[in-house]
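Yeah, one chain of the complex is gone here, protein chain that is, but the others are all in their spots.
Now for chain A:
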Amino acid sequence: MHRQTTNSTYWQGVRDGAPFILVIVPFSLLFGVVATEAGLNVFETLSFSVLVIAGAAQFTALQLLSDGAPTAIALISALAVNLRMAMYSASLTPYIGGASLGQRALAAYFTVDQSYTCAIVAFEKNPGWSIPQRLAYFFGVVTPICPLWYIFTLVGALVGTSIPEGLALDFALPITFLAMIAPMLRTPAHLAAAFVSVTLALVFAFLPYNLGLLVAGLAGMMTGAQVELILERRKEARLP
């Protein structure tokens, strides 16, 4: 393989990130619209997207606040949705842990599903990359994604109130989330975690303050971890 410059890894990142424009634009537009419908003004809606920069968590917080859940519950549930970011951070550490503190902080802010997924695939495929090349790639992926996240949140907030009722936009959120979840169900452990989560969320829906979601989330995580352990042990037992 020929030697790559940081410039070329940056542009490779841009190319790998570009297809996600198709996900980011409708998703951020939707957030802008839903937030406006929930009574947020343009500045509040945009602040949400700039400070939090995580679609699923933003929707979770907004949904719970609109339902009248207490502030702490909305916050904890949204943070729970974002716990996977800690997982991403852990998994990126061996590759970019040696960068400067400022660079690591900037990369942390821009760690989203898409930038993480592209980066981890590219880093594993190109073990020879230097840390500057890896960072260039990472920020390359971010370039077509994150600015559009802000811009289309703004567009959504501006057009939000002009969207008619009959469009059944209440259901845009469940559909978007289901479409995101489905491809994540890769293993029996993921399936079991999701199944337990759905069942307990429905069974404990009567609990106040959306505590049912916390119960379902914790039980789902424990289920996933346990099923993974059991399957691993079985695989080991089958080996000679």
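To be clear about the criterion, a residue touches a chain if its C-beta (ideal position, glycine included) is under 8 Å from a C-beta of that chain, and two chains touch if they have at least 3 such contacts; residues count from 1.
We take it that contacts and distances are computed from a predicted model.
Chemist: The complex has one chain missing from view, so what does its UniProt entry call it, picking from "Hydantoinase/oxoprolinase family protein", "Na(+)-translocating NADH-quinone reductase subunit C", "Putative membrane protein" or "ABC-type quaternary amine transporter"?
Modeler: "Putative membrane protein"
Chemist: Of the residues listed, A:Thr111, A:Gln133 or A:Thr153, which one is in contact with the missing chain?
Modeler: A:Thr111
Chemist: Which one touches the absent chain: A:Ala56, A:Cys118, A:Ala136 or A:Leu154?
Modeler: Only one listed residue reaches the unshown chain, and that is A:Ala56.
Chemist: From the list A:Gly128, A:Pro183 or A:Pro208, which touches the chain that is not on show?
Modeler: Final answer for the missing-chain contact: A:Pro183.
Chemist: For chain A, which positions touch the chain that isn't shown here?
Modeler: These residues of chain A touch the chain that is not shown: 22-23, 26, 38-40, 44, 47-48, 51-54, 56-58, 60-61, 63, 65-66, 71, 74-75, 77-90, 92-94, 96-98, 101, 104-105, 107-109, 111, 166, 168, 170-185, 189-190, 193-198, 200-202, 205, 212-213, 216-225, 228-229.
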